[in-house]
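All protein chains but one are shown in place.
When the chains are written out, they are named A and B in that same order, and each has its own residue count from 1.
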Amino acid sequence: MNEAALEISDLRFAYGAGSPVLDIPRLIVKRGERVLLRGPSGSGKSTLLGIVSGVLAPGGGHVKLLGSDLGAMPAASRDAFRGDHVGLIFQMFNLLPYLTVLENILLPARFSACRRDRCSPNPVSEGRRLMTALGLSGADEATRRVVNLSIGQQQRVAAARALLGRPELVIADEPTSALDSDLRDSFLQLLMAECNAARATLLFVSHDTSLGPRFDRQLAIHDINRVRTDEASA
Amino acid sequence: MKPLASLAVRSIWNRRGTATLTVFALAVSVMLLTGVELLRTGAKESFARTISGTDLIVGARSGPVNLLLYSVFRIGEPISNLSWDSYRLVENHPAVAWTVPIALGDSHRGYRVLGTSDDYFSHYRYGERRPLEFSEGHAFADEQDAVLGAEVAHAFGYSIGTDILLSHGIGEVGFHEHEEHGFHVVGILAPTGTPVDRTVHVSLEALAEIHGSEEMAGLTAFLVGMKSKDSVLVMQRALNEYRQEALTAVIPGVALQQLWQVVGVADRALFLVAALVVLAGLIGMLAMILASMGERRREMAVLRAVGARPVHVFLLLLIEAVLLAATGAVAGILAAHFALAGAASWLASRYGMFLSPQGPGLFDLLVAAAVILAAALAGLLPAWLAYRNALTDGLAVRT
Partner (left out) sequence: MRLFALLLAMGFATAAVSAPKTIDWMDLIPAEARNRPPPPPPPTIHDFLMGEEGPAPLLQPGDLDVNRELDGVEIRIPGYVVPLELDPSGLVTELFLVPYFGACIHVPPPPPNQIVFVRIERGMKVDSMYGAYWLTGRLSVKSRQTHLGAAAYTLVATNYEEYDY
């Protein structure tokens, strides 16, 4: 199982008629690899994640995710593909305020039959298992309203949701930037443990260089992206 | 669709404060629209069924609608009385089959008293030529006899044999009670759903005696039935042109039609106003949804992240609009029916309007469908905005 999780060649992207944001000749991420992607704000990291997750269509070149060419798919198929194979964690605002903790975690199962079926024996028990694994268990934690959670707890809920149904790729966009260092370390530890157990590929974006040693590989965005942007013009 | 519907419900529930206000505004406006229509059809029906089988109503010179209103609906008063000479002339005319004299002016505890002959009970028809029926007793035989409409008997618990007193004038309380002139209830009529139910019937001779008159009581109007249809128009013209006395003879169907033409204008205007109010309610709903769009962009990004497509986002907002409108419409329609059912007896006493109780019908279904459709159309705007945002936002929501 050495096929690439992600294979990019000659990727170019610009927003609308603007100047190019991405120009990436080559990037390969192997299955099960844990990659840290670093770079300053506005350097195109989030855009790259948008393309890799199928939210944005590549402007030119090829983006192959788990062997499937995203550029060749219509938008609806990319969305479905993402729902089936990718778990996403954002920096903030990961959760729907009108659903409980458990309901938020179970969201992928609503939109992807694939993810729902991979939960054994059923999504609810898998959801609860993930809560425990990520340090979220408590008597009534599952039915708590998310607005009552601390930011650290919210990020763990987001992680549990990203991991439900064992997606092959987990993408995290600055998930620990709002956490203090203790919380950050424990979050990372739990996240990586689960990724290992599920044999998922982890693509982790952060501007924090101190996280490097935990990862199999570190990439600076400027190493792969030929487009240079000033922070001021971001 | 199902996961979207339950998400929409939870999303609305999360904002139930503003959602309730929006639904309330819609419900009130739909209630108004439904209520106006119910009143309109109810009033029309109530008026149309009040008198039937009478060829002419004759009274002192007056507008035809006015004559109809006071003689049949007991709304308003005549300006003057008729002479008995004119009455006899018509009564004895060879082309006339029957006449029934009517004297109004007295009351009993707020209900009107009608002086008439016992021919009233055999010739007065309502609905589609339905005759009056007695639920108990019979027409007056002696001078002091009275026959009660169904509601009068019910309101005060009168029965055969009860004695009642009459007051002069039609106010609710009489200061001139005719002390020596008690009346004896000998008959109670079955309910008709017309002003007959709210009337106390006595003989003309009895009324005359009360007012201390040797002759007959003042004659307010009389009903006429002709022997043959073709002489109706001729008799009507003759009475209107009669030189000895200023009279108005009216064909009931014509007067009712004229009444409706007057009412119809107001009624259409009212309906239009009510429709505009519903529109205002829908705009309020639209404003509410649009106002929430900002904070919901991140919400949409989350949904996109777990695999929702832009069209799902579009549908989610559309479903919300439809749910709000459907709830408001149903609540409004039910409220209108309840309110009218509750106000039924007041409408009957104040305006002579007898509304038959009926549950929601075809019109209500159409109103609900129209409101929901309009809401869906209005909801297209925020839905489309969300759809467009979903396409362009990517994963980084710049709000």
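In this text, a contact is a pair of C-beta atoms (placed from the backbone, for glycine too) under 8 Å apart; a residue touches a chain by one contact, two chains touch by 3 or more.
Predicted, not measured: the structure shown is a model, and the values here were computed from it.
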### Chains in view touching the one left out
B
## Note on the structure
Of the candidates B:Phe24, B:Phe156, B:Tyr242 or B:Phe271, the residue in contact with the absent chain is B:Tyr242
### Query
Per the definition of touch given earlier, which of B:Arg10, B:His93, B:Arg109 or B:His184 contacts the omitted chain?
B:His93
### Task
For the chain that's not shown, point to the residue among B:His138, B:His154, B:Lys227 or B:Arg388 touching it.
B:Lys227
### Query
Hey, which of B:Leu21, B:Ile79, B:Val254 or B:Ala291 is the one touching the hidden chain?
B:Val254
### Summary
Across the whole complex, the chain not displayed is touched by chain B residues 41, 44-45, 47-49, 52-53, 55, 89-90, 93-95, 127-129, 227-239, 241-243, 251-254, 256-258, 260-261, 264
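The criterion applied here is as follows: only the chains that are shown with their structure count from here on.
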### Task
Can you check how far apart chain A and chain B are, centre to centre, with Cα atoms defining each centre and the answer in Å?
66
#### Entry: Contact footprint of chain A on chain B as seen in their complex
3, 7, 10-11, 13-15, 298-299, 301-312, 394-397
#### Entry: Contact set on chain A toward chain B in their complex
46-47, 49-50, 53, 55-56, 75-76, 79-80, 82-84, 88, 90, 93-99, 107-108, 110-112, 161, 173
